[in-house]
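Once you've had a glance at the structure underneath, I'll fire off some questions.
Here the complex is missing a single protein chain, while all its other protein chains stay put.
Chains here go by letter, A and B, matching the order in which they are written, and residues are numbered from 1 within each.
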Amino acid sequence: MDLRQRLVHLALRRPHALLVEVPGWWRTRVETERAMARRGWRPASSPAGADVLVVCGSPGADLGEVVDRVTDQLPGPRARVAATAPEEVATALDEAAARLADERAQRDDARDRTRADRADRADQGGDGGDDGGDDGGEDGGEDGGDDEDDGDSEMAPEGIPLAGSGPDRDGLEMDVLNVPLGPVLEHWPAGLVLRCVLQGDVVVEADVDVLAGGAAASPSATAAVTCDGAARALDLAGWGDAAAGVRRVRDLVLDGHHDQARRDLDRLAARVARSRVLRWSLRDLGRLDPAQARAHGLPDDAVGDVHDRLVAMLERARDGLAGRSDAAGDRSAVVEALPTLVHGLELAAVRLVVASHDPDTLGASRQERADA
Amino acid sequence: MTPYLGVLSLLLVALAVIGSVWAVHRLVTVTAQPLRSPPFLSGWPPSEHALSRFHARWYPATLLFLAFDVEMLFMYPWAVVVARVGLSAVVEMFLFLGVLFVAVVWAWREGALRWT
């Protein structure tokens, strides 16, 4: 049908993609972001908003399992593609676009998923009712028959237990939620998993893990990596424009345009350091004094609050571009320290603190492997 | 009643727009059957239902808001009569607001407006 074809054509002007970076495939993820921007594709924050899942690198078994689960959450029309080197990115995105455009295959996929879901629920003896499907009538009513079947166990509707509770800092009894952050999460270090226990949006407990991939090369262009980390922190501070600017500097560095990169970065770093709103919003978040930093085995540049560390990151990138020493401290130790660093913070602050420390998950996973 | 006819007709337009979004969707989508999916938790299955007693740490601010918001209702009738009543209306209202704001400052000093 002509109308439908035109609709598909229009929809393909702006696919949204969710990116998964495997530790060690930094360069591939960066190339994916650049290729997406060139095509007018947009990044997605969650599977519900995504048409495409791009896996950058080859995940290990644990990470692969997580990625499979996320793939199942894409609403469809969907495409999952992988790139294990920057050169493969263009082909992977082309393939994704072609698969999204294949209306018949997408319809088959959607039908198979509905069937599988129905079979699944039949296996569970109709448990779970249809309350998710909210409106048997409007959905055509084909599967709305078990609406009133309230066979759920009192304590675990749809097979998921109700939230338990625990004492909070004021001595009140409060419900707790287990909310893991990572590995599939926007603006998040590759492979990092921070399992948080929340009361409201405050982290009362956390533990950390890194899901690694197969063998991989470390990233080499230091100034570009630092810029990428700073851009991530800026994005989390809700300043997308500044983040995009710093990311452009990253790309200039990777392309070897060092002079232009230096000029742009000088201007951007000054703009970031000058912004009063940014300072007001990040001041005193995750403050560390030198003694605490040393106790955690963190480098000297980890001292201060989120704003200090962000400015320092940009400063390091400038040093690197100017040919001065930009030896960043070893950022793998910070991974182990994260549970303590984020304790008692709310989620937005947790994300900013993690980004401002720019943890080196690849280094941490290697160390772990060497220890084992 | 007539002016509210306009409001009602805009409400109907809004519902019509929402209805047509749904109708067009059903015509062009790959499947009208919604996908059943667990909530997104960075790729992990949920270990409990999220709907729970949420610890809203800013609850003192809600009480403050309620107090000030009720007062706010007086502002509208007051705004209409200020020109007629004159200076005394302004003095009375701002004395009242001043007293209320002292309470806000007190609550602020007690830390009711900080929640970390």
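Criterion: a contact is a pair of C-beta atoms (placed from the backbone, for glycine too) under 8 Å apart; a residue touches a chain by one contact, two chains touch by 3 or more.
Operating definition for what follows: contacts and distances are computed from a predicted model.
You can't see one chain of this complex, but its UniProt record names it "NADH dehydrogenase subunit H", from the set "U32 family peptidase", "NADH dehydrogenase subunit H", "DNA replication and repair protein RecF" or "ABC-2 type transport system ATP-binding protein".
Residue in contact with the omitted chain (choice from A:Ala17, A:Ala97 or A:Val179): A:Val179. Although one chain is not drawn, the whole complex shows that of A:Glu21, A:Asp201, A:Asp228 or A:Asp305 it is A:Asp201 that touches it. For the chain left out of this panel, the touching residue among A:Pro59, A:Pro77, A:Gly286 or A:Pro359 is A:Pro77. Against the chain not displayed here, chain A makes contact via residues 7-8, 10-11, 13-16, 37-38, 40, 45-46, 48-49, 51, 73, 75-77, 110, 128, 131-135, 157-160, 177, 179, 185-187, 198, 200-201, 234-242, 244, 275, 277-278, 280-281, 346-349, 351-352. One chain of the complex is left out; on chain B, the residues touching it are 2-15, 17-18, 21-22, 24-25, 28-42, 46, 49-51, 54, 56, 58, 61-62, 64-65, 68-69, 72, 75-76, 79-80, 82-84, 86-87, 89-90, 93-94, 97, 101, 104-105, 108, 113-116.
Here is the rule we go by: only the chains that are shown with their structure count from here on.
Between chain A and chain B, the centres computed from C-alpha atoms are 30 Å apart. Those residues of chain A lying in contact with chain B across their complex are 3-4, 7, 46-48, 66-67, 69-70, 72-73, 75-77, 103, 106-107, 109-111, 113-114, 117, 132-134, 138-140, 142-143, 157, 160-165, 168, 174-175, 177-185, 188, 193, 199-200, 202, 345-346, 349. Interface of chain B with chain A (complex): residues 22, 28, 30-38, 40-50, 52-57, 115-116.
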